[in-house]
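Missing here is one protein chain; the remaining ones are kept as they sit in the complex.
After this line comes chain A, so read on.
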Amino acid sequence: MPRRWLNPTAIAAGVLLLAVLVMAVVAPIVWSEKADAVDTDQILQGSSAEHWAGTDSLGRDIFARVLVATGLSVSLALAATAIGISVGIVLGTAPMLFGTSPAGVRAGRLVTAFVNILVAFPGLLLALFFAVVFGVGATGALLAIGFASAPSFARLVHTLVAGIAERDYIAAARIAGVGRVRLLVRHVLPNIAEPLVVNATMAAGGALLSFAGLSFLGLGVQIPSYDWGRMLGEGLGGIYVHPSAALAPGIAVIVAGLAFNLFGEALARAVGLRNPSARPHRTPVAPAVSTSDGAAVLAVEGLRVSYGAVTPVRGISFAVGRGESVGVVGESGSGKSLTALAVARLIEEPGHVSADRLEFQGEDLRQPKRAHRKLLGTSLAMVFQDPMTSLNPTQRIGRQLAEVAEQHQGLNRRSAWARAVDRLRAVRVPDPARRAKQLPHEFSGGMRQRAMIGMGLMGTPALVIADEPTTALDVTTQKSVLELLRELREREAVALLLISHDVTVVRQVCDRVLVMYAGRIVEELPAASLTTAARHPYTRALVAAVPDMDTPRDRPLATIAGRPADPAALPEGCAFAPRCPLADERCAREDPPMVAGVACWKAGAVIAPDLQKRSEAAS
């Protein structure tokens, strides 16, 4: 796509590189005479109108010499890169060219191993080695830098070839009896050309710098020829009297090196760039009616979470009573997890949370306060979905528990550790003293989730917020973790806010259920009446999607027709209307308010089976 090129850096880099290349061709033709003109009256002059960068020890114009040196410097760098790539391709494809006979495979492995050893040595050291072998001088340095860059090209080619060797077209060509060399030239190389060119561009920049280095050391270009490195070396000796003699070629090297590097990077970006599309703005609707309760552990009114113009949680209100267990169900993208994070004050920028009321244990959480840290740290426990990633992989389990007590309860290291072990025991981790010393990867998923729960029990939690705590676990582990949560509720009298897409889980563990759709609570009802008394078409669809004892085995699993609402593009009226079998014109026009625990114009209306079917067919 040509549009991807339209970014200032890429254009600037392209122009710069083009200028360098043009200069490399043109300058030696145009300015050679001026660059070689000896003027003994003008020895080691500073910068003047006539000589921009001053003159050298023979009175020659340094600026002209820097321009002319572009030719030699750039062509040597390109030639060295060409050598590096050629040798690299030969070494990198050797394993493939040797074929699949046992001897060939062994030879290929040998080459790869050799390349891997060479890659470990820095390029400059290899270049020095080769410079000795090939002799001091431009040719020697050219070969040295070329060969020194070969191992990393070889490794790159090897990786790229390995990446496409299993592709269908390669296999097809193989079966068709295409010879190895032909296969390589016709099928493999064209397919790895793109990354190779990108890397070669950057490598050319590297070669340019290396050449400058070798010439600077006196190992590269020799008098009377001159490249930037040579000029630099000559200029450095007189830097006190005449800094520009060293600085001018130095700047040229940097500019040319940057041109290659930046252009290479722009190429790389153009090869794999994605452009996030702008999202439409949507004005959110007024919040639903609240159901608050004075003795609530958690009271939320008009909670909204927005990311820029998108508002995935659109004003929800609910309360969790002391020791109560409340479930939040909905499909993914309904905003239920964001709700959980928002009430725990864990939404980070660029996310933005606002609420008319957000109280935990009677404390207003809307304005952050110092004291909240301790309150939330000891009385609010979080359990996240994926126990595999939710624990710090580099810290011992016991440490991760103990630090809570150290920071919030002022326990010393020792007693904090003891409490951690005790809490692990409380969540039924077997042999807790030994297990506490282990790292997370030594725990199974279920055990990690127990450890997470135990972490929440380091303080004296009043509320546990569990966000899909069992989704990542297998069925038996799921059961035992749910069992543990239920048991804790009874033993420690903690309230539970359980977020889940799984109606069955919620029904098993919770007293009350909030059903969320498109950032709103659309229905609120006792868990016991989920299957029998749900009135919102969405709730009913959720329940219907769960297989139970009565579901005939031969019928396919029901799913909810249509796609979940996109918070960036919500419909005008009821957000569920596009998927709702009962939707009519009014639904599409007006958003239903929350009335008596349900937000639907047709709450409780009978869904005729043929309507249900039609909506499924329509999706």
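We adopt the following convention: contacts are C-beta pairs under 8 Å (C-beta built on N, C-alpha and C of every residue); 3 or more make two chains touch, one makes a residue touch a chain; residues count from 1.
FYI, contacts and distances are computed from a predicted model.
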Omitted chain per UniProt, picking from "Phenylalanine--tRNA ligase alpha subunit", "Peptide ABC transporter permease", "Dihydroorotate dehydrogenase" or "Cell division protein FtsX", is "Peptide ABC transporter permease"
Full-complex touch with the removed chain, picking from A:H408, A:R425 or A:K479, is A:H408
Filtering A:N392, A:T460 or A:S529 for touch with the omitted chain leaves A:N392
Sole touch to the unshown chain from A:A103, A:A120, A:I175 or A:V606: residue A:A120
By the document's definition of touch, the residue of A:M96, A:A212 or A:L267 touching the omitted chain is A:A212
Cross-chain touch to the chain not pictured, restricted to A:L91, A:V111 or A:A131, is A:A131
In the full complex, chain A touches the hidden chain through residues 113-114, 117-118, 120-125, 128-129, 131-136, 205, 209, 212-213, 216-219, 232, 236, 239-240, 243, 246-247, 250, 253-254, 257-258, 261-262, 265, 344, 346, 348-350, 372-374, 376-377, 380, 382, 384, 386, 389-395, 403-404, 407-408, 439, 441, 452, 455
